[in-house]
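Removed from the display is one protein chain of the complex; every other protein chain stays in position.
Coming up: subunit A.
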Amino acid sequence: MTAGQAPLLEVRDAVLSFGQTPALRGADLSVAAGEILAVMGPSGSGKSTLLHCMAGILVPDSGEVRFDGRRVDRMREPERSELRRDRFGFVFQFGQLVPELTAEENVAMPLLLGGTRRGPALAEARGWFPRLGLDGLGGRRSGELSGGQAQRVALARAMVARPDVLFADEPTGSLDSLTGEQVMEQLVDAVRENGTTAVIVTHEARVAACADREVMVRDGKVTSLRLERTGP
């Protein structure tokens, strides 16, 4: 992040427990506009919980979460829901497409939920298919798509409303190396083209290597390392 530039997303001293189990123990993190950040860490470290707090899906027990200067942790659920719908896009490990809908309808869904009429929404959705190598697949349902295809449809759905932030939780976790690499290339191209900020939770170093910067979450805290030297 450039010095003096206000972060687009900011978490300060976030604490969150699930019952007796602490997930975040004072997590701090800032993400600049347009930055692609990888959040790494072992299983159970709290990295997905951190993403959910940043995205307004969860609210920390204490601490602050800010998006574009606004306190997300103080918003009521309808306001957070609106924020997620209008400003954020999401990609999860298993795509989570709606099985009853076609791929095109899945992609169009954020636009339809945002009030765009069906015709223009579907037309906009269709525009994403050739870009992501999905030509001719718009009419298929999720059961008729390969894992890589379904994940690219999920990426299109996350990006179709041109969100300010894309949140991706293990976006290639269910894919083989080569397919995962292709999906990551397309994800990075799509967010760069759109100027979207991206927060990617991953345990895979090669996914983190696609990001501008990576942080580690360990025991509910964020470690941000920068190399002062590269020699032994």
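Assume a residue touches a chain if its C-beta (ideal position, glycine included) is under 8 Å from a C-beta of that chain, and two chains touch if they have at least 3 such contacts; residues count from 1.
Everything below uses one rule, namely that contacts and distances are computed from a predicted model.
S.K.: Missing chain, UniProt name, options "Peptidase inhibitor family I36 protein", "ABC transporter", "Transcriptional regulator, PadR family" or "Transketolase": which is it?
M.R.: "Transcriptional regulator, PadR family"
S.K.: Tell me which residue among A:P42, A:G114, A:G139 or A:G195 touches the hidden chain in the full complex.
M.R.: A:P42
S.K.: In the whole complex, what residues of subunit A lie against the chain that is missing from view?
M.R.: Output for subunit A: 42, 181, 185, 205-206, 208-211, 214, 216, 223, 225-227, 230, 232.
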